[in-house]
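Removed from the display is one protein chain of the complex; every other protein chain stays in position.
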Amino acid sequence: MQVFYDFGRYCQLLYQAIRSSSELKSYYRNFVSEMIKTGYDSLPIVILAGVFTGAVLSIQTSYQLVSALIPKSTIGAIVTQSIIIELAAVISGLVLAGRVGARIATELGTMRVSEQIDALESMGFNSVSFLVVPRVLASFVMFPVLYIAAATTGVGGGLLAGIVTGQVPAADFLLGARTFFLPWDIIFGMTKSIVFGFIITSISCYKGYYASGGAEGVGTATTNATVLSCIFILLADLMLAIILL
Amino acid sequence: MIEVKNLSKSFGDNLVWKDVSLSVPNGETLAIIGKSGCGKSVLMKHLNALMKPDEGVVLLDGQNIFELSYVDLRIQRQRFGFLFQGAALFDSISAFENVAFPLRYFTKKKEDEIRKRVLECLEMVNLADIGDKSTAELSGGMRKRVGLARAIVLEPDYLLYDEPTSGLDPETSNEINELIVHFSDNLNITSIVVTHDMHSVLEIADYAAFLDEQKLSWHGTVQEMTKSDHKRLNSFIRASEYQI
Partner (left out) sequence: MKNEYKVGITILVAIIVGILGYRFMAEIPLFSQTYEVYADFDRVDGVVSGTSVFMQGVKVGSVRRVEFVDNDSLRVDMTFNMDRKLPEGSIAYIRTVQVLDTAIEIERSSSTTMVESGGRIIGRYDEGIMGTVREIGESAGRNIESSTEKLSDVLGRIDLVLEEGGENDIRQTLSGLNNTISGVERILDARGQDIEDSIIHLRNTLQTIDGLTSDQQEQIENIIANLESTTSQFDSVAKEIDELSVELNEVMRKINQGDGSMGKLINDPSLYNNLDSLSYNLNELIKNINENPRDFLKHLRLIDIF
């Protein structure tokens, strides 16, 4: 029953958020600062995750494909496609569930238990819109940006690891990468990243907004927000794969 | 004029209070007193519909605020200033910006007008030199006063104080009390104060309402309160006096 209660309240929250979308102007300041916090500040961790994912993928794939019958370019194709379709979006999604999700849940949770949300309401704000809309919108803009960062650095990391370890020459890697490159994959990956952005920000907003019980409540809300975001990212990943592929 | 009629509230199976009815004339100050956890703050949060009751109405100039549309309710809410227990300052922005916050979103004032008004309000709460300090750098008393400045910045008709003096030293408490009296007298603001500090009740309030045993146990003027023979009210008042 708790699940349905939560889901209902979650939907209600989203409804309240879009209910006063006519006041977009007043969210602008928050929108910009959220884009900084969600996007700009997350770039380093996402780039780091991208580079290492690509490098590890490249090394492990070349370790697994030792057959003389399989051309080296296959490694480039596998690494590039995996990153563009799946890993750039999912790995950055999971990293950001921790970084962005936890931050949002803590922020809103603290605002809730220190009555800042009540203060917003008592001033005449639609606190849900004021807090949720800029965060979700910022994620719509910034998650594709982070996806691009993760994808390019991921492919770059894979290429670099192949060259440095001497497993895959650059020319072979690029040949494979380009041969199996489909523009649709980018659209697919980017769609994923936007969906993940929505999942992370909305769930974290929900958990933070309805936090209760002081500092411990905020902690619980943050943990729940991160865990739920990760679970729903993986679920959404599966759903999107079924729907779009 | 705020009127509360037959208000009942419970959280799940726990009844907070029921059948509460009282009214506050314009320009007067009402103190809601009672033990910790008796639902004083909850009652106050019903006054500007931050919480919804199970039964009953709150009439603001004769209009039930729970029947207002969300847009109208938010307009009505701007007639209230609310000083929260922990001041509830937005910790992501500076003290100055906290006071300027409502002005930026709800008025079309220009930057210099906003600055002028904010400084005016800060001066009223004796914090003219607060500058661009972040909220984390402020002491408890200063936070309360910044919160107060933020509450009056839109020139409200009603001011709601939730435990304005709790956790403060007696001297700072007195300062806050003086401010409340000052606003009430000079700005003609109707004030409702939630407190369990009888000392400040005697100083600032015209009316008192005593919440006890899950109902509005007693209410009347402060003069009547001191002479009342209500048993539990007397013991509550005396307990406070011992503290002093």
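Which chain is which? They are A and B, in the order written, and residues in each are numbered from 1.
Keep this in mind: a contact is a pair of C-beta atoms (placed from the backbone, for glycine too) under 8 Å apart; a residue touches a chain by one contact, two chains touch by 3 or more.
Only a predicted model underlies this, so the values are computations on that prediction, with no experimental measurement involved.
Looking at the complex as a whole, the chain kept out of the display touches A.
Not every partner is drawn; the one left out touches chain A at residues 32-33, 35-36, 39-40, 43, 80, 141-142, 144-145, 148-149, 151-152, 155, 175, 177-183, 186.
In this section, only the chains that are shown with their structure count from here on.
Those residues of chain A that touch chain B in the shared complex are 19-20, 26, 107, 110-111, 114-116, 118-119, 121-126. Here chain B touches chain A in the complex through residues 45, 48, 50, 70-71, 74-75, 77-78, 80, 82, 84-86, 88-92, 101-102, 105-106, 154, 160, going by the rule given at the top.
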